[in-house]
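Here the complex is missing a single protein chain, while all its other protein chains stay put.
Naming follows writing order (A, B and C), and every chain is counted from residue 1.
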Amino acid sequence: MSNNSDSQSSLIPASEIKPATMELEAVRSKLADAKGPKYWRTLEELVDQQAFGDLLEREFPRHASEWIDPVSRRSFLKLAGASLALAGLTGCTKQPLEQILPYVRQPEELIPGRPIYYATAMPFNGHALPLLVETHEFRPTKVEGNPQHQASLGSTDLFAQASILNMYDPDRSIAVTYKGEPRPWGEFLGSIRGRVQYHKSNQGAGLRFLTGAVASPTLGSQMRAVLQLFPQAKWHRWEPIHRDSIRQGSKAAFGNYYDPIYKFAAADVVVSLDADFLSGSWFPGFLSYSRDFMSRRKDPKAGMNRLYVAESAPSTTGAKADHRIPALNAEIEKIARALAAKVGVGSAGGEQLSAEQQKWINAAAADLAKSKGRCLVVPGVFQSATVFALAQAMNAALGNVGQTVNYIDPVEIDPVEHTQSIRELADDLRSGKVQTLVVMGGNPVFDAPADVQFGDALEKFAANEQNQLIQLHIYRNDTTDFATWHVPEAHYLESWGDVRSYDGTVSIIQPMIAPLFDGRTAGEIIAIFIDQATTPGHDLVQAYWRSQHSGDDFEAWWRRALHDGFIGNTAFPARQVKANAAVPPAQTAHVAGQQGEFVEVIFRPDPTIFDGGFVNNAWLQETPKPLSRTTWDNVAFISPAMAARYGFLRLEQKTIEQSDRAKNVNADHQSDAENVIEINVGGRKVKAAMWPQPGQPDNAVTLFMGYGQKRTGRVGSGYGYDAYSIRPSGSQYAGFGAVQATNEHWSIAVQQGHFTMDDRAPVRSSNLEEFEKEPNFAREEPEPARDESLYPDFRDKGWYQQHAWAMAIDLNSCIGCQACTVACYAENNISVVGKEQVQRGREMLWLRIDSYYEGDPANPTMYFQPVPCMQCENAPCEPVCPVGATLHSTEGLNDMVYNRCVGTRYCSNNCPYKVRRFNFFLFADYETPIRKLGRNPDVTVRSRGVMEKCTYCVQRINAARITAEKEDRRVRDGEVKTACQQSCPTEAIYFGDMNDPNSKVAKWKKNQRNYSLLADVNTRPRTTYIASVKNPNPEFEKA
Amino acid sequence: MTTAQPIYGMMAEFDNPTDLVHAAEAAYAAGYRKMDAYSPYPLEEAAEAIGSHHNRVPLVCLIGAMLGMIGGYALQYWVSAINYPINSGGKPFHSWPAFIPVTFECAILGASLATVFGMLALNGLPQPYHPVFNVPRFTQASTEKFFLCIESQDPRFSPAETRRFLEAQHPHEVSEVPY
Amino acid sequence: MAQIFHRSANTLARASILGVVLLLSAVGAALMQLQRSPYVTNQHIAPDQPVPFSHQHHVAGLGLDCRYCHTSVEESSFAGIPPTKTCINCHAQLWTSAQLLEPVRYSFRTGKSLEWSRVHDLPDYVYFNHSIHIAKGVGCFSCHGAVDQMPLMYAENSLQMEWCLNCHREPEKFLRPREEVFNMTYQQPDRHHPVTFEGKQYLSQIDLGQVLREKYHLRTPQDITSCSTCHR
Partner (left out) sequence: MAPQVQDEIDVLPPKGVRPPILGPGQTLRTVTDRIGGVVLTKHTPVFWLLIVAVAVAITGILNTAIGYLLMKGTGIWGINIPVGWGFAIVNFVWWIGIGHAGTLISAILLLFKQSWRTSINRFAEAMTIFAVMQAGLFPLVHTGRPWLAAYWLFPYPNSMGVWPQFRSPLIWDVFAVSTYFTVSFLFWGIGLIPDFATLRDQAKTLTVRRIYGMLAMGWRGSARHWNRYETAYMLLAGLATPLVLSVHSVVSLDFAVSVVPGWHTTFFPPYFVAGAIFSGFAMVLILAIPFRYLYGMQDYITLRHLQNCAKVMLATGLIVAYSYLLEMFIGWYSNDKYELAMVHNRLFGPYSKYYYTLIFCNIITPQSLWFNKVRSSPALLFLVSCVVQCGMWLERFVIVVMSLQRDYLPTSWGMYWFTKWDVMTLLGTMGFFTLLFFLFIRFMPAISIFEIRALLPQAKVKE
């Protein structure tokens, strides 16, 4: 079939393609019906197995095997490890007879039952997250950061942690389709070759490519090749969470595109102008930046840095600030100007600012002036170009360039301003200039700016039968509706490729597993256009680097690059650039003439599902969003005062305590029925559940993007509102609009109802001055001495003598980013329960991050406190268990024996920290075959009716101990890292052996700021906390 | 009217408890020992009269209690301190205060079972067949009549003698109890 | 006739009470036995295998070392089931036409795995690690029995928790010198068969076991009977 299509150079009319016997769409729609609780049922159950099987057999036999057994076709076989991964708690009675399938030819590197780690990198929002991936019998099971890589330093963010679940997502696109009908790859190839021939004939006129921000040198070079071959063709870029303002700003400041690289470790004073560099990877370099920043806060005595934050939407960065000032987005620019004027850049434009803001500016300016060359002004990626220009001008003026900030060539290949790029494309689509559009990744129909009306443009485009849209995506999404051809995209863990991290360093992306659904990479699609259709992804990448590498040691060099996970000194050198002091004029976009309250509307990526790409990721959906602790939905932040004005809160908000009580008088915290407000931006309206968020600036609504998708999998659909639908290209991160109350309600699943400490001081904090006066402030309620107890000290009985595992959590460093929570999900096979169950208070996460607010709701102090199992030495949960299913190990672990548990839940009732989780239903997915592949074979999959909780990753402890014992030595400090500890960007979690005096954890336990949670209950927790110390400016009040 | 085949005893029926008790006392005085009184509800005087004072039920009860108590505690001690000692929330292996409730319950259980089954055994129950049921009017013994039965095993028993003796106690009726 | 029961009813009544008591205790005892019986544990039952592989022939007969096939036993939790390649190494020359071995050749031709049935199958919530047991001087024999005498493979032991505890509570009763771990003919020392370890003669297993416990730094019974040693 492919041959004849080869020969003819015209387009294939639909008539020539035989229709499928059963529409894959039908299957899809069936899937779409399965929502919420049904999410953990099997695909086969939803689709009549026989029918679906037949369909696949007939349409493309190559796929058939996957559905019968996705394992068999892979380069690995079910071994003991695998069968353990399928572990249920179904033992006890008669053992079922199990099969065991050895290799036919066993790969040398593989030792069955032992994990192997491979280095790779995850492309994210135009840069790389460098990773090490743990694989069991060539099944990737866990993602870790690459310790050698500057952009990771061994830590990861929640997106990297959760990305592995997307690969094992049964809702992934499983087949090449033509107008929704399954087609073999060959047929697609034929048809596209046809178009390629056609476009060769017309210089590529009407041939367009749309990708996200590309940071892959190989793909870049391919695109360049394509554009040479087709001079008329165009390459458009659209990334919904783009950094246009930085592009424009750097044009304004330096006359060209540059990326700033900050050195927080060297900065004594940091001023953030809405820069949430402690919040997420959409701020490139987030991981290493937060590590560097917190390295200056571990020991208050050793030159603690100071952080000033002016922000328009409450963020975890603001939570860590020493001086935080909430401000409207528009005000940030004014603040920037005023601050700039004070440090000698430009002149104050007589901005009218509130007294607090003025005070903040004065203090910050003074501090900056005091520490020239050792300070840093950081502009937010969501701020205006002006703010960026001003900030860099200030850095120049303060002599920070080269000291705390450098400028490098953009990491993005051939950077463009995305907004402009997508608009051009839309216009061309409308005016019929486009015949072939290749969309690789992304979902423009959903996330393009509202006024661009990309969907409508595509409709016009698709109206012409001859036009073809070729889509490459891991899911079938809204854009698929217009796609002539849809090709399933390979997940990065299945792909060959390369990508640059924020500093330019290149990582080679190598696959952990053969594509589960025969997906393709962008490189492989582009290859078709430059007649390399048959070249496999690996060769494409290797060929490019062969061309780049000088010297004959390529093989060794290549192997090294793969092994290390990055190519040495590929980081971009710092450019000597001069910021021009000429400050661009103020510019504010005003949308006038709506009824309702006229407010600022702020758009932000969702903290857990980002731009919407992770919407079908159950782990991220159930991970509480920082600050609000909501799950499964996005909310609209408004200030408590505003909520009170609308009568949304029962009493006028004066203090957090009041708002808290008001909220909880007769509301059940797990599920808040929130009022719905209607936001109107330039005539486009969306209804969103409002959320009175302490710290939110007044007269501003913050909307989170990514939710409200219509075409997605079982996990993602049906939740939240679509902020993109009202996001104007003019003001993509903040504009103006009208807000109106409605009398509708939308119930939100919240994992925390009270945000006050209620005189229980779970979080202890102080500031530098007082800390010097009162160094033991954290110890006001010391634990009772051991000899006060009637119980024996088990140390005398030889317990806790060998190892005594313990954890210390540094509250100063914790930025509440949730990476640890997701890491825990991945490491410990934790089940996801769905929105309804979260609302019932049955979430399963083992490690929660409690958030507390203190003081004025308009601008409160915020604290984060990660709460895993405390592993109490006098564990209240243990003596109450009737069957002894939870007991103490000789190393002081509070063991939980799932297979012995009968589920009385008494232990949970008696746990003062409420860290225990119960399987109220069969939450674990025992059916979906593909899910089983991703499980950690070293951790039991818990069945119905069983209690579970944090184990300090006992599987890792045992592994390390066994290795150590075989080498006849003690376990070394740092040899055992818990999943949470390993993922933490700021090294806030220390874990190790208390008995080893040189261990990090032992040292931290001796720290005077170390305290136990609820010490007065005398549970003797092994997990303790290091009280936080802030570093406010002593002169602040005077300023 | 003596009969060839042996009989179980001679039974007199009375209308009220007082007559029964007096008859019993008289019989005892007359030297009869192997006899029994039957009443529809507990009649201490009758028991006294036929010379049955103490019984061994309390002893059986005590033994049961002891066994239960010791067994209960021993089990807990062996399990928690010897067979599989476990550190449960830092409590001692032999946490005796925690073992008291179960020990107590075991003691009560042992005692109760011993008492009930001891009582039945001592009474020789179950015994659905018994000669006294051969007397047609004996069904009244569980309602409103009172009976005194002098058994043939008694050395002083002679059908004629005993019948005469009983009739002297102005019973409602005297009848022979066949085996 | 006032009697409603026959004389025999007395005996019957008492007998039946006794009978009920006896019956109940009998049922209890039976259940206790059932939970330990081969029916539940599959002990001493050789399941059907695609190829009737004889350990007796390969180990006792040809003197193959365990590790020739079970390659990862010393460094991994999983001892490893030999890939078909391993069989073919020899059977490319030997018994090349034997019908019995057809499944092996088929597997090698087609790349389809041989589907063995597991003989030693622990419940999924039990995490057993071969390598550490080897390292501490627990012989293959201790758990797998006289494999070299098994024409067809079966489980020698019940693999039930109480059985594991026997050794985890008193390892000294089972330990042997590391170099003897894979030795199928090794005998525990007694008065008649002394065992020499590091130049010293031992006449009783307990003595040797104590020494080995020290030598191999075994953790205390307390340690290795902690739940998380095997359950996670």
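The working rule: a contact is a pair of C-beta atoms (placed from the backbone, for glycine too) under 8 Å apart; a residue touches a chain by one contact, two chains touch by 3 or more.
Note that the structure is predicted; figures quoted are calculated from it, not measured.
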Query raised in the report: Which of A:R546, A:R760 or A:R786 sits in contact with the chain that's absent?
Result: A:R760
**Report entry** Which residue of B:Y8, B:Y32 or B:F99 touches the chain not shown here
**Finding:** B:F99
Query raised in the report: Hey, which of C:Q49, C:S117 or C:Q160 is the one touching the hidden chain?
Result: C:Q160
Requested in this report: Using the touch rule from the top, list residues of chain B that touch the missing partner.
Outcome: 16-18, 21, 24, 36-47, 49-50, 52, 55, 57-58, 61, 75-76, 79-80, 83-84, 86, 88-89, 91, 95, 98-99, 101-102, 104-106, 108-109, 111-113, 115-116, 118-120, 122-123, 125-130, 132-133, 138-144
Query raised in the report: So which bits of chain A touch the chain we can't see?
Result: 92, 664-670, 752-760, 762, 837, 840-842, 848, 850-852, 867, 876, 879-884, 900-906, 908-910, 912-914, 916-922, 944-947, 1013-1014, 1017
Report summary line: Residues on chain C facing the left-out chain by the touch rule are 4-5, 10, 13, 32, 35-36, 158, 160-162, 165
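Everything that follows uses one rule, which is that only the chains that are shown with their structure count from here on.
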Report summary line: Per the C-alpha means, the centres of chain A and chain C lie apart by a whole-Å value of 47
**Report entry** Centre-of-Cα separation between chain C and chain B, whole angstrom
**Finding:** 58
Query raised in the report: Residues of chain B that touch two or more other chains: which are they?
Result: none
Report task. For chain A, jot down the residues that touch at least 2 other chains. Result -> 799, 887-888, 890
Query - In the complex, chain B residues that touch chain C - result: 84, 126-129, 133-136, 138-139
Report summary line: So, in the complex, the side of chain C touching chain B is made of residues 1-10, 13-14, 17, 225
Report summary line: Touching chain B in the complex, chain A uses residues 791-792, 794, 799, 872-879, 881, 884, 887-888, 890, 1020
